[in-house]
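A single protein chain has been omitted from the complex, and every remaining protein chain is retained in its original position.
Note that the chains are named A and B in the order they appear, and that numbering of residues resets to 1 at the start of each chain.
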Amino acid sequence: MKVTLKIWRQPDAASKGAMHTYELDGVSSDMSFLEMLDVLNEDLIAKGEDPVAFDSDCREGICGMCGLMINGQAHGPEVTTTCQLHMRSFKDGDEIVIEPWRSDAFPVIKDLVVDRSAFDRIIQAGGYISVNTGSAPEAHSVPVPRDDAIRAFNVATCIGCGACVAACPNGSASLFMGAKITHLGELPQGQPERDTRVVGMVAQHDAEGFGGCTNIGECTAACPKEIPLDVISRLNWDLHAALRHGR
Amino acid sequence: MTDMPDTTLTGDPSHDAPADHGDDAAGYYTPGDPIRDTKAPEGPIDERWQTRKFEARLVNPANRRKLDIIIVGTGLAGASAAATLGEAGYNVKSFCYQDSPRRAHSIAAQGGINAAKNYKEDGDSAHRLFYDTVKGGDYRSRESNVYRLAEVSTNIIDQCVAQGVPFAREYGGLLDNRSFGGVQVSRTFYARGQTGQQLLIGAYQAMERQVAAGTVEQFTRHEMLELIVVDGKARGIIARDMVTGEIQTHLADVVVLASGGYGNVFFLSTNAMGSNVTAAWRAHRKGAYMANPCYTQIHPTCIPVTGSHQSKLTLMSESLRNDGRIWVPKKKSDCEKDPREIPEEDRDYYLERIYPSFGNLVPRDIASRAAKNVCDEGRGVGPEVDGVRRGVYLDFSSAIERLGRDGIEEKYDNLFDMYARITGENPYETPMRIYPAVHYVMGGLWVDYDLQSTIPGLFVTGEANFSDHGANRLGASALMQGLADGYFVLPHTIRDYLADGPFEKIQESHPAVVEARQAVEERVTHFLSTNGTRSVDSYHRELGNIMWEYCGMERTEDGLKKAIDLIRTLKDDFWRNVKVLGTADSLNQSLEKAGRVADFMELGELMCIDALNRRESCGGHFRGESQTEDGEALRHDDQFAYVAAWEFAGDGELPVLHKEDLVYTAIEMKQRSYK
Partner (left out) sequence: MRDARASRSTITLKLLMAASGLLFILFVLLHMYGNLKAFSGHDAYNEYAEHLRTLGEPMLPFEGFLWIQRTTLVVALVVHVYAAATLWRRARGARTQRYVMKKNLASSFSSRWMRWGGLTILLFLIWHLVQFSFGKVNVAGGETNDPYNLLVDTFETWWMTLIYLAAMFALGMHLHHGTWSAAQTLGLTNNVRARRNAKSLGWILAVVIAGGFSLVPICVLAGVITK
């Protein structure tokens, strides 16, 4: 099939970018979306044009490296990562608009590649349990109710892709943060640092320039791992608790 | 290349004798001195690690801040080491090529992690895990390392649970585990189908905590392109900032490579797009021996290739073989038909036929090779790619009848979804199609018991080293090894080396540093100025095809020799004719790939030479010339019970083969049989 691609091209962080249009023929419906872009890039290289830069690594939906705004939807029309999106979700003759994540906290590095190091800094601000190697007690010394473990797991599946930020009209990273707060907060091991964790992470989130949440729910709808809005409620709850405890 | 410490080499000149009569690889390498691990203490196997930990010297806490450690890689092996060494107070610099340490390819591991906890009271123990691992590796791993791995495995689970890794649990709140990969005890801990992700996030968070504490500095989107060796010791790396293109010099007292596996030499593999051998290969060229490079694990249950656009392959958990039945049509003429219309009597359940006692659960290498054979016979199914159908059916219809659709959904739902998403077919209705794919490399840089390579001050952990899995890796053991190395082994062994530090400061103007830097700059300039006609990917694809065809599941002397010629020609062409656009001082993905492919070419050649040398079938490695009458793998312990450690002798020179004899004191060598 044949598709028309409108792609954001921007040589580097300092330059201004613009949308460019490319026609691509011979696209097979078995291709993944990124393989389609690979084919485009081979074409561009053959023509002596700079290939389109985009991020991907695992290409199996787990590393969180990929992420494109496709026709106005983060990761495109299916509930999955960009790398797991296949061309059978499009039809012959379609026009496909491809943009990078737009968030001032995720500056564009080149074309469709953005800098998500803000997420690392949010984790640094408290997204962990402090336990030095070797000091852990025997694993069975603290039983964890199965349901708690399942709930923790369900939200620990966040891949840090940033689609929630990209989709949020406020550019908030609350879903990402809430997922981590809930993951660690569901487990007995996560209790001692519950207050400092939430306060630190939220402060870093704000300092990075992410917007505040208005609970409108675009984030969950875009999340490839279907992290539910509950986690933001948990995040808020934990912050209130910290406020009450005078943090 | 003689900056080897005397301790790791026995300088016995009698071993310089020419290769054995009938050596297939004669003419492709130079025989060298045998090599020996001198760090494992003598004595009973279960006391060696305790002894070594005690004997390894300590570093005064006040001194640790003055000691710089570079760790390349943030997978399980790298992140766990960075966290632990940071906690200990060393000054750690951590590198990865992704935009965040959390994205290292360990994240993709699905199945689980082994640990000899014996929570099920089913007779497991460190000794049994050790035994299974050595046996699984077909008696080609070093027993003292493997024993230690089994020993520390239990600590890993404790550590991860304390970090908040949400392992699967039973109703009583205790950890669940399952049996995996054909072993008879239940020792595989898991977090649904995302164990690697959860373990890595645990290690990542521990590492980020140290970043916040100021002991670890992280360099993301930085690629190591060269190792700095000064006076025979590893003293730093040259890295390229992939965003600005800046070539940076990072100096340190010790360098750790945890850069993962090189399965991408096959172009198509289950590895991440960026997985590469560059870090390890650059070290190899500077004097680190590469051990058993040809040992590759090929996983039988991957989603088949759909066309020439294919960029990578996706693994589906092996557990599918517990309920799925593998078959192909008996007649070639049926291969195009809708599988549901092929009657029972026209189907060939070939694994059940050939291996009646293990059936569909034969080990990975056997299942993989059998699939290749039936496809080579022309009985493969699915789309034709380059004239051959490469796929076999994995059929759940009888399991669905037996357990009901709900039963199957409960067990495999996420895998079925993933399959449907990628192929567009509904596996509840038509059988899945699967085909083997490169999944893991057992080969890697040679290390001693301390995980130190043949370059003093260069330590290698995780998939990047060769040590623990012999010729075939047991399922769920790579995660165990990565974390064992990073959390519990390296932090103890590295201190023995660092006890002599801080080493003399070196300047960026030191000739060895300047030389390393220039080498990198020249390569970059070369790629950007070649202005040839072929893209980097097209070379990579071609290299992958050669490797898969001749150095994949089944290898022969003729095929390997042909492959070596093909690779050499391709390599020449690559250096003259590659087309890399863009600039050196910006994000340039073609440039990054060019460097990686250049190193894969050299590695590919060495892999073929190594495979040629090893005229035996063992583990995941099948040599056509070494099989039993009924076509099964035939190992030759009398000739090949050694680790092949290859020394780089210079461009255009033959590599030098050093053999480390494998001696088993705690276990007896046996031939495996699955019939």
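Note that in this section a contact is a pair of C-beta atoms (placed from the backbone, for glycine too) under 8 Å apart; a residue touches a chain by one contact, two chains touch by 3 or more.
These numbers were taken from a predicted model, which means no experiment stands behind them.
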| item | value |
| --- | --- |
| Partner chains on view for the chain not depicted | A |
| Contact partner of the left-out chain, one of A:P51, A:G64, A:G160 or A:G200 | A:G200 |
| Options A:Q73, A:T133 or A:Q189, residue touching the unrepresented chain | A:Q73 |
| For chain A, residues in touch with the removed chain | 6, 8, 19, 69, 71-73, 97, 99, 102-105, 108, 125-126, 167, 169-172, 198-207, 209-218, 220-222, 228-230, 232-240, 242-243, 247 |
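The definition used in the following text is that only the chains that are shown with their structure count from here on.
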| item | value |
| --- | --- |
| In the complex, chain A residues that touch chain B | 11-12, 28-32, 34-36, 38-39, 42, 45-46, 48-51, 53, 55-65, 78, 80, 84, 86, 88, 109-110, 113, 115-117, 119-120, 123-125, 127-140, 142-146, 149-150, 152-153, 156-157, 159-160, 183-184, 186-187, 189-190 |
| Chain B residues within the chain A interface of the complex | 80, 83-84, 87, 98-103, 105, 107-108, 117, 119, 155, 157-159, 161-164, 166-175, 191-192, 194, 197-198, 201, 204-206, 208-209, 211-212, 218, 220, 243, 270, 272-274, 306-307, 309-312, 314-315, 383, 418, 421-424, 487-488, 491, 535, 537-538, 579, 581-582, 586-587, 589-590 |
